[in-house]
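In this view, the complex is presented without one of its protein chains, the others remaining in place.
Labels run A and B following the written order; every chain starts at residue 1.
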Amino acid sequence: MTSPAPERDAPLIRMRDVVKKFGATTILDGISLDVMKGQVICIIGPSGAGKSTLLRCINALVPIDAGSILVEGQEVNDPKLDKLALRRKVGMVFQQYNLFPHRTALANIMMAPVHVLGRNRAEVEAEARALMRKVRLDGKEDAYPGELSGGQQQRVAIARSLAMQPDVMLFDEVTAALDPETVKEVLVTIRELAEEGMTCVIVTHEMGFAREVADEIYFTDRGVVVEHGPPTDFFSNCRDERTRRFLSQIL
Amino acid sequence: MTQSVAGSVAERTDLPVLKPFRLTAAPRLGLPFTAQHGVLLVGALALAVFVGEAEAGPGVPSIPATLLKWTPLLAQGFALNIAMSMLAMAIGTVLGLAVGLGLISLKWPVRASSWLVTQFFRNAPWLVLLFYCVLLMPFEVRIGGVIVPLPGWLKATAGLALPVMANVAELVRGAVRSIPSGQWEAAEALAFTRGQTLRLVILPQCVKRMMPPWMNLYAIVVVATPLTSIVGVSEAMTLTGDILSSEGRSDLLVPMYLYLLTWFFLYCYPIARATVAVERRFAVR
Partner (left out) sequence: MTDLQPLWNWFRWLYETHGIKLTIFYDAFDRARFFNGFLTSLWLMALCIVASVIIGIVGAWIQGSRSRFLQALMEGYIQFFRNTPPLVQLYFFYFALGSYLRMTSPSGIEVPIITNFTWAVICLSLYAGAFNVEIFRAGIEAVPKETAEAAEALGYNRLGAYLHVILPLAFRISLPALNNNLVNLVKTTTIAYAIAVPEMLYVANQIWSDELNVTEMMNVLLIIYVALVGAVVYVMGRWERAMLIPGYTP
């Protein structure tokens, strides 16, 4: 992945000194992060380091206590923020897929554009079918989530978020709940998205995948960004002791 | 070394061995209505009729004949019981859905008043509510320019609908809370409003979860309808009392009440079985 031109203007997502506390515990303790358009960012770190919370702060599922998050220039922390407008720009895929079990795969993908964006149903259906072909699930349009495997459900979830035509996609450990055999099919889908130029912020445990796909890797531990850098530098010349310890445990 | 496989170690050794024990599973709810049971039931009925006829003295009609004589009247009364139960269930369910949505509202006053209504009508004894409605509701209301009479059974049905409303509200709240939070998150991430989320994602999933307890509630309403006899509604229970006093025979007491109990049993038992079947079917996650 080549980085975008240096004279590119403001980053798509800009986080500065974000702090989030849950009761007495501080989950995020001053996170700063930049995501440029077209970049793929991977966030790695030990469990409980607040990575999922970080993602949820970006699309305002979780409010922050201090700091600032700018998405396309719009301050997320602003109490007057139009949350729905934000979520049309920012798509999110969850670890537990969270497909709506009472609707078919195709209906899951079509629901938001039809009901939220108010778009024409026939148009949306054509796009939804195209998306299902794209994630290699054509033929499964009328299947219910309960009839699909974990990997298939996750791909439907990705297609569902893509149907809103977001500017940036957030992936929250999307392969953590899958069997090893199905992990690959989901990773391939994400890589294809990244190659097409979609801005992605991916929280993952899959180091091999992160090394291949990311433009920039962030390592977080105990609510702070310990280190970040392009994958080549990061995996071979990490500077911080904590990073080295984490990498030695998992690689 | 103990082994749970019955008969292996215990048979091969003369050393003292702890016999395995297991929690015995009780038979699952309800005797199945198989053909075997049907034959038994018919046989028992035939025997009862035969004995009854044999015991009948001269000039005094036998008990089975008496029961048969009064069956059409009893059927009319029972029909009123069923009608009241269905009407109370319908009215209570509609109102309960509204109150249930109030219980999960984001606005504090709506939530608080819904909670008060639910607690009040869940805590009040059904008989007291019946008395209240029958005694204190007017016997006619003027709506627009039309005078609508309110017969006793209608007021009693209203009295039954109130606890149904409170219980359905509680069911709705419980069902909504049992939907995994991931569904709310996913809908929020797709920019659905709260109303859209409830209408398109949450409530359709709640219907399946609410079915078994809702069916159970209906069975409870059916067995509560005889309470209306106390407040003067002429349904099956009242008619039974009238029949017994008109016949004036003390040997008719046990058979007559058993007969009435059987009517209710034959109506409610299939509902109970259906509830278990629905529960099992919808429990597959």
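A few remarks follow.
Everything below uses one rule, namely that a residue touches a chain if its C-beta (ideal position, glycine included) is under 8 Å from a C-beta of that chain, and two chains touch if they have at least 3 such contacts.
Worth saying up front: this structure is predicted, and the values here are computed from it rather than measured.
In the full complex, the chain left out of view touches B. Checked against the hidden chain, the listed residues B:48, B:179 or B:272 yield one contact partner: B:272. Touching the missing chain, out of B:64, B:92 or B:226, is residue B:226. Only one of the listed residues, B:141, B:254 or B:274, touches the absent chain: B:254. Taking the whole complex into account, chain B touches the unshown chain at residues 2, 4, 18, 20-27, 29-31, 119-120, 123-129, 131-132, 135-136, 219, 222-227, 229-230, 237, 250, 253-254, 256-258, 260-261, 264-265, 268-269, 272.
The definition used in the following text is that only the chains that are shown with their structure count from here on.
Averaging C-alpha coordinates per chain places the centre of chain A 49 Å away from that of chain B. Looking at the complex, you find that chain A touches chain B at residues 59, 61, 83-85, 87-88, 91-92, 94, 96, 98-102, 111-112, 115-116, 157, 160-161, 164. For chain B in complex with chain A, the touching residues are 180, 182-183, 185-193, 196, 200-201, 204-205.
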